[in-house]
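We show some of the complex, not the whole, and keep each chain where it was.
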């Protein structure tokens, strides 16, 4: 029986590896996920085989728990809108961290963490798992805009963090030394078990404090990092439980999650160190708003239509988050068709972080039927703007905001590579107002009345009107 | 001791494997990849099940039960949501290279 379980765990691990391999390419990614899920099924089935109990109550508890958790997970996963994906992932990561922390806690409670290996790995599991749990919940709240939105800072934050961390270390040492530390300093009521509870609370607090100062724009990276943490905690608990399924799968996730985090942060142009240790120094933009009215070139759909029809030959469309909000992908496709039937060249410039999750725009546009070949990456589209007659920016701001290149002002998007739409002959924004985007940084392009046309309207309606105007012009 | 050493060996090789596995993933797959690996660490559910199965006291049973619920959410929700995300990446009909010339 033991042998069969071990082999099953090994098969599961192999399926995880194969699954992750396939996740590297869009064509095979979905099957990769299915394969990994299948591996998980095998691991769970094998676990049921080794359970050595006849008590129906135990089976009921386990079955009930799995059913309850599974249903809640499935329903939330099914219901969440596409734009809510990142926070959903954060939530699922959080519950995983919580699970593993509780498992480690019960090991201590049952007195199973006897050897120094088990004890230290167990402590590590509790700390990392709790940080991951609390951090993920904060990340979720930020993205869902329930609480902690923006960058929450308070005085002496770093000092407080350091103190709590010190406390965590001392409590761990006390548990490890079986309470000897507390006795030595004369607080004998701090038994190992009580230390553990305090440790759990302190780790949770640490997780909260770690994430609250970080701005929402960096959340995907933070979630990825916490994901790697949870993997690591799972690996540590593999040491405690001498369970190779946990060990291998946890290590894989911990290591691949670390690399993924680095890749994401470099794609977003935000060094990891800066994200973690600084938070974002109080998002400027929104507050700075000088109330002075600045002039913009406010146009109608007809103006846009006749410009496109008569003066533009090469047109680049840049979609952003607003496209997703307005669900305007089909009208966008129609505008493309209309322009192309007039003999214009139409391309799409896709910024890697446009929207609210990586690949957001690709997903929407391919859904609407725009061919892959027309979707250009940041590097591929930027050289094209020089010869472009009109850039139509639909519901985007941050990804085309030249303020990112302004080296004097330190804004949340500083240093992020942007789509250099200002090199084109004309820039046309379709958005509802002058309000900035996710990062809250005002866009100087809005006020370039020579180059820019602002069409203030909902993305869907605006695109439809422009399409009509092109047809009638 | 031997057991621990071997575990260490497994840990190290698996860590290298994990590092190697994620080399240059395209940007648009970052979120699904994060989500799928997130589901994979839901393997902690195995640990939670073992806790409940071997528990002798009410406290452990309660803690274990909560852990099972959380773990199951992680696993099922994780794979489910990843599948939904990836469903959005319809296979391109003609994957011509972007540049024309």
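We call the chains A and B, going by the order they appear; numbering starts again at 1 in every chain.
Going forward, a residue touches a chain if its C-beta (ideal position, glycine included) is under 8 Å from a C-beta of that chain, and two chains touch if they have at least 3 such contacts.
Computed from a predicted structure; not experimentally measured.
This complex, considered in full, has protein chain stoichiometry A x2, B x2.
Assume only the chains that are shown with their structure count from here on.
Within the complex, the subunit B residues that touch subunit A are 3-4, 7, 10-11, 14-19, 21-57, 59-61, 63-99. The residues of subunit A lying in touch with subunit B in their complex are 12, 16-17, 19-21, 23-27, 29-30, 32-34, 36-37, 40, 43-44, 47-48, 50-53, 58, 61-62, 65-74, 76-78, 80, 82, 85-86, 88-89, 91-93, 95-96, 98-100, 102-103, 105-107, 109-110, 117, 220, 223-224, 227, 230-231, 233-235, 237-239, 241-260, 263-264, 267, 352, 357-359, 362-363, 366-367, 371-373, 375-377, 380.
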